[in-house]
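The other protein chains are all here in position, but one chain of the complex has been omitted.
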Amino acid sequence: MSPARARDLGIVPGALPAGDLNAITDVPGVRVGHTTLIEGSDVRTGVTAIVHDRLTCARTLNAGLATGNGYGKIVGTTQLGELGVIETPVVLTGTLCTFRAADALVSYMLAMQGNEGLETVNPVVAETNDGFLSDMRRRPVTEEHVLAALRGAAAGPVAEGAVGAGTGTGALGYKAGIGTSSRIAGSGGSGPPVTVGVLVQANFSGTLTVLGVPVPPETAGPDTAGPDTAGPDTAGPDTAGPDTAGPDTAGPDIADAGNSCVIVLATDAPLDSRQLARLARRSIFGMARTGSDFSGRSGDYALAFSTAEHDPQLAGAGPLPDSALDPLFVAAMDATEEAILNSLFMADTTTGFRGHVRPAVPLDRVRRLCAARGVLAPGN
Amino acid sequence: MSPARARDLGIVPGALPAGDLNAITDVPGVRVGHTTLIEGSDVRTGVTAIVHDRLTCARTLNAGLATGNGYGKIVGTTQLGELGVIETPVVLTGTLCTFRAADALVSYMLAMQGNEGLETVNPVVAETNDGFLSDMRRRPVTEEHVLAALRGAAAGPVAEGAVGAGTGTGALGYKAGIGTSSRIAGSGGSGPPVTVGVLVQANFSGTLTVLGVPVPPETAGPDTAGPDTAGPDTAGPDTAGPDTAGPDTAGPDIADAGNSCVIVLATDAPLDSRQLARLARRSIFGMARTGSDFSGRSGDYALAFSTAEHDPQLAGAGPLPDSALDPLFVAAMDATEEAILNSLFMADTTTGFRGHVRPAVPLDRVRRLCAARGVLAPGN
Amino acid sequence: MSPARARDLGIVPGALPAGDLNAITDVPGVRVGHTTLIEGSDVRTGVTAIVHDRLTCARTLNAGLATGNGYGKIVGTTQLGELGVIETPVVLTGTLCTFRAADALVSYMLAMQGNEGLETVNPVVAETNDGFLSDMRRRPVTEEHVLAALRGAAAGPVAEGAVGAGTGTGALGYKAGIGTSSRIAGSGGSGPPVTVGVLVQANFSGTLTVLGVPVPPETAGPDTAGPDTAGPDTAGPDTAGPDTAGPDTAGPDIADAGNSCVIVLATDAPLDSRQLARLARRSIFGMARTGSDFSGRSGDYALAFSTAEHDPQLAGAGPLPDSALDPLFVAAMDATEEAILNSLFMADTTTGFRGHVRPAVPLDRVRRLCAARGVLAPGN
Partner (left out) sequence: MSPARARDLGIVPGALPAGDLNAITDVPGVRVGHTTLIEGSDVRTGVTAIVHDRLTCARTLNAGLATGNGYGKIVGTTQLGELGVIETPVVLTGTLCTFRAADALVSYMLAMQGNEGLETVNPVVAETNDGFLSDMRRRPVTEEHVLAALRGAAAGPVAEGAVGAGTGTGALGYKAGIGTSSRIAGSGGSGPPVTVGVLVQANFSGTLTVLGVPVPPETAGPDTAGPDTAGPDTAGPDTAGPDTAGPDTAGPDIADAGNSCVIVLATDAPLDSRQLARLARRSIFGMARTGSDFSGRSGDYALAFSTAEHDPQLAGAGPLPDSALDPLFVAAMDATEEAILNSLFMADTTTGFRGHVRPAVPLDRVRRLCAARGVLAPGN
């Protein structure tokens, strides 16, 4: 089966509707750009940029951070915490390229029209370790690669799977990459509906779990026959612990441990930094549903930002009351779950550094298992 | 079906073995005591105490806290964060009785042999809102109730369900209460196995999820026929969102919203405060697996402590290396998941304040659904 | 010399003007009440309440907390951090009475008109150890004492020195207690001036420092002759370290160590929780100027709240931009410094538990030293 989005397979987390694109770009003004780097047999990495026109240093967007496990090199967090805003686009890349990407993001901001006198920038760059498929020590990402992702950022559908910063990543024993999803949520009665969009760079260990159905990698042979076709799957969570050997040849320290999951959440709901951090925390909880083992070697962060104009001169510009946030929390969990599934389901089997192979999720097996357990959406 | 522990139904989260009692008391030295308060039709509350002989103010145990959602009145956290220890037992009770319980815990510590000159105490008390079944405004918990729980704390099996601080709580649409579980984990190669024990006071909203299988309350009639007996359940997560009306008569603001989940984790692994906070965070993630919607009105905290003697004069007294923690993280998630299931499965239907009813989880339905989806342990 | 406020001695920290009362009650709507408990020779303690009409649980005020050293039993902080508000008055008392005071504050809120259905309260109570002058183990504070402070809270001048929660405290080797001060600050250009008011419960170790001039307790004989009259004081900071024995008879572990400093800051500037935490941090920094040694045994907290209506329907209701905060930061540091000096200068020598004596600050000596070093305000 070709790569497909979760929803097209009948796999739909939660009850809230998705936005038109089912993508972070459903939040008005949010644009996404990718630079995908595939060089020879050893480089499988890239850059993904999440951009908004009001991220100019002079203008900022409210933002909040949640840390699931802080084993990661995310740049820009202390100032984000102090001032409650981001002032640059968010850039994602591979671990050892983080600082070159941050420096390129500085270049981008300094060169922005109106920033001719700018002398301070707080670039926000997150990363994940794609070393299983890509030769990280080369640090292949250049300033041009970062600028290309920033300048190419566009509204509309977002490329998923093995692209951009997800070119070399893997999750839950399979090839993963970039995934996105969105939800429309009522904001507590009187206000208009708001959009919550999520984009993930997935790269973490555990047991793939699809709407509660575990789908561990098969340890013997191709996905031809076996228990899947005969009835309820016997490879439940009790037989597939986090130590299950995957199909790759490297040891678990590289292939199966941690590695990091970066979650970027955008919303047009008017929220302040504290509230956005609350929302970001729910993205980490949503990650739990997909089977993460939350290894201590993973840098699992969720960064949430609001595109709502927070001009104090505007009536109604204040943040939503906290009592209105529960629907947004559900939206954040559900959209994160679906974005992670998309990051997996949209990725093809990839061979890279040292011949390492990350297999694509066997979608027909996923679908069979989900159908047998009755969790597909009606009509699937 | 009578109340039963999850494991006795064939419901076994994760692959690690449980301790002998499958309880927090598997951690040597940990004792648990309950005071259950049932008065007339309106009081359904109580006290649960987790005790260790080295919690004397003069002696302390390393401890760390994780906050899933800080809407709760937990007492004692800032000093815990500063010094990285707890110096008193941990007491659980209902929200409005928190401070009377803390004052009683002060009495207990002042009266302890050797503490005749003690002039400062940092009591640790956590709480959850049991107002749906109990008339909270009465604040029925007295010093004697707290002292009884502390003095009655015992090693051995732990009473679960509607007892102690869980007498009036409910979770995921059903009656819940106190639950406990444990895991034995290797601590990274050379060291001996360690025990991770969890006790929960469960009281939170969402959709009950058992090993990935959603079990929302049925909205129409008794659990007689329907899709459960005919094959895979159709009431998947896509049809049962967090707004599903439960069988109780009160509005969702009381019955179905937040309310808090307190998780206490004990381990004999030598860990420092920072590491225990990391472990505690995994308990919050384990809570995600049971279907919590992480409402903003819930006070969801996990407090982890280590019983390991941390005498700097002892060889080998230092904390484990962080690289050895992954098995403990898995243990924390799995034991928390099972403790929450036990808190539900061991609770009987309870009627209380204003005639409100919290129904017991329909265990035969749970078992049928789990069997149909093949997630029961072999032999079940 | 009789007790006097610092300003009346010509001791004026900083250049910003004070409010009319030079008190926290300069912030419109803020009221303060004290209950002073002096019983026999052994009880020297009390309660101080900071009250505002909009603290009703249903209505709240934005608030933020800063922790200088978390060795203290402050109640209510985790929910404050999560939701960014306080919903009750702030009550101060002695350490071991904290939880009785919190329970009394619960009673007060439950009994408030309109709160007949209230089932959850997050009381905020801070404390400090007054055990040198008061027999703490008696826990003499009753619900009536707390309610009296709350109900007696008034606008207008605030009683300072050995009153309320400051009845038994001491700081920097001298008797201290409650002190207050305020500043008027421009809020960055276009907006109207705002008021920053501070109230402290001072109880901490170090070397009293008045506008940079150290005034350690004299170790030999009364304050008759000596270097003070002969020229610049030789008892500079190089000869008076934190281990200098004070005039009291108890060991340094009780008399001179830590003990806690609670700082409450109110402002009518429209600030959100994050900004208020930033402001609160400056109060801790202001404490440094008075000579605190920031002992690890002190519970040094600053809690800041804003009385500005933050109704999102109001134009201009949003928080100030962070770029406008510097004058408020200066105001917070200066007002805290002066409030601490007032807490000392307004306190009389006090004898208490076990005959312990805390001497009043020798104000004529302070004045002589300050005059000799040229730091008094012009005309003094």
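A, B and C are the chain letters, set down in written order, and residue numbers restart from 1 in every chain.
Simple rule for what comes next: a residue touches a chain if its C-beta (ideal position, glycine included) is under 8 Å from a C-beta of that chain, and two chains touch if they have at least 3 such contacts.
Keep in mind that this is a model prediction, so the values were computed, not measured.
Residue in contact with the omitted chain (choice from B:Arg278, B:Arg297 or B:Arg367): B:Arg278. In the complete complex, the hidden chain is touched by one of C:Gly40, C:Gly117, C:Pro192 or C:Gly374, namely C:Gly374. Interface residues of chain A with the unshown chain, by the touch rule above, are 67, 69-79, 81-83, 95-96, 98-100, 102-103, 106, 110, 118-123, 129, 131, 136-137, 139, 254, 299, 301.
Mapped onto chain B, the interface with the missing chain covers residues 82-84, 270, 272-274, 278, 310-322. Residues touching the missing chain, restricted to chain C, are 12-16, 68-69, 209, 211-214, 231-234, 236-242, 257, 278, 281-282, 284-286, 288-289, 292-297, 322-323, 325-326, 329-330, 333, 372-378 (touch as defined at the top).
In this text, only the chains that are shown with their structure count from here on.
The chain with its Cα centre farthest from the Cα centre of chain B is C. Work out the mean CA point of chain B and of chain C, and you get 38 Å between them. Work out the mean CA point of chain A and of chain C, and you get 47 Å between them. With centres taken as mean Cα positions, chain B sits 31 Å from chain A.
Multi-chain contact residues, meaning those touching two or more other chains, occur in chain C at positions 82-83.
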